[in-house]
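Each chain you see keeps its place in the complex, though not every chain is here.
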Amino acid sequence: MPHRQPSIRSDIARSTTDTITVRGRSLPDQILGHMDLATFSYLQLTGHEASPEQARVYNALLIALVEHGLTPSVLAARLTYAGAPEAIQAAIAAGLAGLGNVFVGSTEGAARLLSEGVKNCPRDGSLGTVAERIVADHLDAGLLLPGIGHPLHKPIDPRTPRLWQIAKENGLHGSYVELMNLISVTAERRTGRSLPVNATGAVAALACELGLPWRIVRGLGVMARAIGLVGHILE
Amino acid sequence: MPHRQPSIRSDIARSTTDTITVRGRSLPDQILGHMDLATFSYLQLTGHEASPEQARVYNALLIALVEHGLTPSVLAARLTYAGAPEAIQAAIAAGLAGLGNVFVGSTEGAARLLSEGVKNCPRDGSLGTVAERIVADHLDAGLLLPGIGHPLHKPIDPRTPRLWQIAKENGLHGSYVELMNLISVTAERRTGRSLPVNATGAVAALACELGLPWRIVRGLGVMARAIGLVGHILE
């Protein structure tokens, strides 16, 4: 009888003496053993349960974000761990602190581009026209286009065709994927350089297909890299 | 033919122009679309692929670590975000920095206790004797026993029986779970107080059942809470 013990509240989770509820679902009865980790994070972030198709795409998207080799973020985490082995959490924190405008920001930037591009596409217009404008705007302003090109993976980033395939198999290969591909093709034609859709662009497109707002994308990158950093530090 | 482009190496991941390999598996062909996020993290951490049973238990274990309500870590992250909304990654980093000896450390402490307890159990001895000694040592030294008791969830933490059930269904309900339960029963008998196994203790026992070294447990807590913090900041 918990009448003197007030329940602890937040909009995400709620606890009483004998229940724990996350986004309206019982953690013990409806979540543990029923959802995988990514599906749980989807529920926590969006308040909605992912369909099996969405769950498969979301898992693939997050996995693609986890491991990016010896990035500056990984190096910062390892250097921090070397100096403060008593606090692995501080090393992971140091690694995450660098996931800003330059690195994870490019996924965010691509998601924003796609999100606004599809939204602003006139009813009687085509995504091809949208892609032309996006590419022209960036080239004219001397800006890099997020989501295309890769210093190592040429002529194609091997993650991209696989992520497209997973999207297709799960019915999530729509306008955002199409626009991302059109941006790549248009940029290649305009510059004469090889600028395939990279993992960043593919992840951004899938996040949009899943209906996730672009502002959430940096957060996805940060949580996925936290997993990757734990692996690197415990190595 | 990438002969002039040297491959980038680390013991975890390896890339050439057209392949990306993590722990010896092709990321596009053997991981994306074939593993869920937690199973991928298990591979990255241990170098081994989880069996379906292990994957189910590992997913439940991580989910149980994600969301712990308005902890000091969540508050630190939210305060940091309030001051620096331009850098969500810094807010998550600030939240993780406090996952040290006191909070996530208690899961680590419980895992260590169980790991060493089972290892040092004499062949002809019983886990009951081991539990007696552990409880006595802690009570005598005035130390709190990690993994038992909860300020709110009484008389039982609702996550624990569910996690035990998932462990049983997947054949991972062994000596570590038994020892954790024995520690709780023994401590209750010796102190006369209600000290049920809490989620921290259940998670620690399952990590041991999965064969994960106790030193890895703090890392699991940090990665799971990173997911939780993203949810809290984007709320």
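The letters A and B name the chains in turn, as written, and every chain counts its residues from 1.
In this text, a residue touches a chain if its C-beta (ideal position, glycine included) is under 8 Å from a C-beta of that chain, and two chains touch if they have at least 3 such contacts.
It should be emphasised that the depicted structure is a prediction, and the values quoted were computed from it without experimental measurement.
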| item | value |
| --- | --- |
| Total copies in the full complex, given that 2 are placed here | 4 |
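Operating definition for what follows: only the chains that are shown with their structure count from here on.
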| item | value |
| --- | --- |
| For chain A placed onto chain B, the superposition rotation in degrees, Cα atoms, nearest 5 | 180 |
| Separation of chain A from chain B, taking each centre as the mean of its C-alpha atoms, in whole Å | 24 |
| Chain B-touching residues of chain A, taken from the complex the two chains share | 5, 8, 10-13, 15-20, 22, 27-29, 31-33, 35-38, 40-41, 44-45, 56, 59-60, 62-64, 66-70, 87-90, 92-94, 96-100, 104, 152-154, 156, 158-159, 161-163, 165-166, 169, 215-216, 218-220, 222-224, 226-228, 230-235 |
